[in-house]
Every structure is written in structure tokens, then in C-alpha cells.
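The complex appears here without one of its protein chains, the remainder shown in place.
Note that the chains are named A and B in the order they appear, and that numbering of residues resets to 1 at the start of each chain.
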Amino acid sequence: MVEEIGTNTEGDLIINVGPQHPATHGVLHLVLTLSGETIKKVEPHLGYIHRSIEKMCESLSYRQFIYVTSRMDYLSSHINNHACALTVEKAMQIEVPQRAQYIRVIMDELTRIASHELWWGAMAMDLGAFTPFFHAFRERETITDIMEKTCGARLTMNYMVPGGVMVDLHPDFQKDVKSFIQLYKSKFEEYNELVTGNIIFQNRMKGIGILSKEDAISYGCSGPVARASGVHCDIRKLYPYEIYSQLEFDEILDTAGDSFARYMVRLKEMQQSIRIVEQLIDNIPEGEFQAKTKAVLKLPKGEFYQRVETARGELGVYIVSEGGTTPYRIKFRSPGFSNLSALEHMVKGLKIGDLVAAMGTLDLVIPDIDR
Amino acid sequence: MIAMTNEELKIKLTEFLPTITFEEGGEWLNVFVTPRELRSFVQKIRTSEDVLFDYLFCLTCVDWKTHFNIVYHFSSTTYRHNFVLKVKIDRANPEIETVSDIWRTAEMLEREVYDLFGVKFLNHPDLRRLIMPDDWQGWPLRKDYEDAINMIKL
Partner (left out) sequence: MFSLEGITNTVHEWLNNHFSPTLALLTEFVLVGVAAIALFALLGLGLVWMERKVAAVMQIRLGPNRVGPKGIFQTTADTLKLIMKEGLTPDGADKFLFNLAPYIVMIVAMLILAPIAFAKNFQIWDINIGVLYLSAVSSLSVIGVLMAGWASNNKYSLLGAMRSGAQIVSYELSAGLSVISIVVMTGSLSINDIILSQQNGWWIFKGHIPAFISFVIFIIAVTAETNRAPFDLAEAESELTAGFHTEYSGMKFALFFLAEYINIFIVCAIGATLFFGGWMPLHIGHWEGFNHVMDYIPSSIWFFGKTIGLIFLIMWFRWTFPRLRIDQLLNLEWKYLLPISMFNLILMTIVAIMGWHF
């Protein structure tokens, strides 16, 4: 740790980016080795908000542990809950009612839009443009309002339970979502005008942090990061869960693998999510929103793995059950962890300014990495 | 590019290494390999054109109190088939060869497993504590880990 204070033997400057730093959006700690402004080495130090969720879950019942997972990747908490609920349902072979499945998918996609909105604003802020952040929050606010009406929470929803969803939709839900879609469509052009088309922005993003297809696979990248490098990895398409197999949407792929490609993939993904919500919002079937389940859930002995597509990539829930009411071991395969491991490869030899441009497009959420 | 079924995979993987054993149950094929044969086996599944498991999406450890299971989840981005590889290792002296030179993602994942379970990955380029402080004593995710201050008994 001593060497982090000054310079190393080769005369390179060593600086700490984080744990408190405006670029890291949380308590990520990167130790950079710099030669002038050029990055020679990036070393992530994790654990500043490690709560050992995996250990906590070992003493929580199958109903309780879902709530803890909202705190992992707090920007897509619906999808985390969804993954856990799916794993339990898969293990116990619970049939989820159609209505619940529709609600879950709509909520997932709204979460994805909200998460990408926040990323878009934060990304622009990393590059020194403050205004887009506020524009992004205008739309995101509408989504959190919709969530609040139905789930009672704005960030950590805890809405998905094994067997369905916790409560039925708010009566205004369909109306609100439709007016959100209207708002979003009218504002989307603004995003491109304000940021995407900007020549400075394009110069900062194009050709920066290139991740080839082979590297993306080798580093275990997933989600928009891998798709921007041309890897087919959308779990919703490859291993469909819920009603995704019946829906029409495109898996956004790019081959450039640079920061701009990752940016464009996320921007286009928001529109695909809107497309999914549009398909579902008018057709939510009537009926039960939750399957009848026992008060105390007991999973059969065995190992269960469920992968879902969160806003950041592939989330895996791996439950090892001994047949009791609590899991014997739980492992969350978090997308951010693997995406972060590719960071050094992406930014080596670039300037400090490129570090934020590349790291921003990874869309790191630190609680997701630390768990 | 058709994904192999579990049965086909079983036959194919036995060709690579006849000594592997299988565990029934679960959605995916569960394969057991001895620690000594791990390296040669994973190199084959990574490079063989028939299976091409190039995506290591999960690497973790399960503490079974008598032994550790290192669990690898593999997927192929070409064929889209998956399988689970398990390696049983000694709990008193947990050591296993690294796979971080074959799948780069394993470098961080193995550091995490080392940090939380104390499993030593031989030939790992940079095996240090990743999450816990450098001077931390003990391996938190082991079943017998006790911490009077930070853990609350329910």
C-alpha cells in the first residue's frame, strides 16, 4: 500500500481515482499508474461497500432473501428480484399466472429504461456536459412515479415475490405508462441533438476503449458492453424466460466495440424496451397476480441456476439447496464484476480523459460489483 | 450451429477425458474432474471445435464442510450449450490450478474466491485480497467462519 502514496521506481505517477471521486459514481477505487497523462496500469480495489449479501442470504428464508437483492444493482432492482423469484419458481415448479408474467416483463423493461436514462445522464456528465443529466432525469422521474404508485417504492422495489408479484397494479398504471411512452417519444430526439450528434462527444467516444469480440467473450462481458463488440448475449433472446419468447424486439448489436458503439447500443435498447412495453400494455390479461404458494417455501435438494438480462448484462442466481428453508449457498453472478475486469485492457495506453469515457460506458454500479 | 443436448455433451466430454464423472439432476450437465486433470481438460473444451466453451460466466466455490467444490459454469457463444464443471478439492489445504490464462475473466473471479474462501489458485498472476482489507484474518464465506463483531446470529 505504501507505493500508492508517491511514485514507483520507474518514476511513473501513481494516483488514486476513488474511493471518493466524481468519476466513479460510488466507492470504486482505481489505482492508476500514469506516465504523464498516459495510463500504464489500472488496478481496481473493491470492497468499500461489500455487505456480503451471499453470506447474509444463507441465513434468510426464500421469501426474505429477495429483498436483500434489491440492494445489489439498485438501478435494476426489479430485475434482480425477478431473477431470484424465477430461480425459486424453477426449483419448486410454481406456475406463474399470465397476468403476473405480463406485469413482471413490463416492470423489467421500465426499469431498464430508467437505468439507461440515468446512465446516459451520468455518462454525459463524466465527459463534462452537465445539462443532459437533468434532461435524463425528467423522463426517469416519470418512471419512478409509476413505480411508486404500484410498488410503493422508487428505487428498491421488492415487488416480485415467488409465484408472481406482491400486489396488483395501480388502477392508473396503464394510463400512466401510456403517457410516459408519449413523453419519451417526443423527447427522444433531444437526446441525439444534445449529445449524440455533438462533434466533441463523438471525438471523445469513437475509437476509445476498444474491446474486440474475442476479448469481450474472454473477459466474460455481457449486456450492452458485449453486444457492442458483436457478441450475441441477450439472455431474453437466447434463453427466454417469462413471455419474452412471444415478444417482438431486436437484439441490438454493433461491431465497433468502442465507447461510441456501447453508447449507441444502450440508446437503441431503450427504444426496444419501449417497443416491448407498447406490445404488452394494452394486453395485460385479467386474473390472479400471484400463484398460491405455501407460507414457508422449501426448495428441493439440488442446484438451481437462473440467468436474466439486467440493464447491465447477465445476472445469474446460483442456489445450492440442501432441502431446507434457507439456501445452503447462493452465488450472484453480477454483470458489473466481469465488465469491470475488462477495464484495464480497454484503457491501457490511453489518456486519463479516456478513462472516464471508457468507464462511463461500462455503466458500473458499485453495489453490484461488491455485493 | 446446433446446441448439443446434455446426452451428446456427455459423450463428447468423455472422449476428452475418460475419467470424468457425472452428477445427475439439474438443468445442465454436471461434470466432476479431479484437480490434477483440470488443466488438460479445460484446455481441450476451450479449443475443441466441437464444443468450444469460450464463455466462463460463473466461477465460484461451495463449502461442503468436508471439502470445497470449485464450480465453473461454461457456455459456448457459438453453439449456445452450457455445462457445469465441478472440482472437488481438499479443505485443509485448498489448492487448484488457475484458469485465468484461458478465460481472462477468471483472474478477478479467482481473486474473489481466494478472498472469501481462501482457495489458493496456483500460477495465478496476481493473487491478492480483492474485497477484504489486506490484513484481514480468516475467510468470510466459509461455513465455520466466526466474527463476533460483524456477524449477527439470527
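Heads up, the rule we're going with is that a contact is a pair of C-beta atoms (placed from the backbone, for glycine too) under 8 Å apart; a residue touches a chain by one contact, two chains touch by 3 or more.
Keep in mind the model is a prediction, meaning the values are calculated, not measured.
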item: Where the missing chain makes contact, among the chains that are shown; value: A
item: Of A:37, A:145, A:250 or A:322, the residue in touch with the unshown chain; value: A:37
item: Residue of A:21, A:237 or A:298 touching the missing chain in the full complex; value: A:21
item: Touch with the omitted chain, as defined above, among A:92, A:194 or A:253; value: A:194
item: Interface with the undisplayed chain - residues on subunit A; value: 13, 15, 21-23, 37, 124-131, 133-135, 138, 194-195, 198, 200-201, 203-204, 351-357
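Definition applied: only the chains that are shown with their structure count from here on.
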item: Whole-Å gap separating subunit A and subunit B, where each centre is the average of the chain's CA atoms; value: 25
item: Complex interface listing, subunit B residues touching subunit A; value: 25-28, 30, 54-58, 60, 62-63, 71, 73, 77, 80, 84, 103-105, 107-109, 112, 130-134, 140-141, 154
item: Complex contacts: residues of subunit A adjacent to subunit B; value: 1, 45-47, 50, 52, 54-55, 59, 90, 215, 217-222, 231-233, 238, 302-305, 307, 314, 316, 318, 320, 328-329, 331, 333, 337-338, 340-342, 345, 370
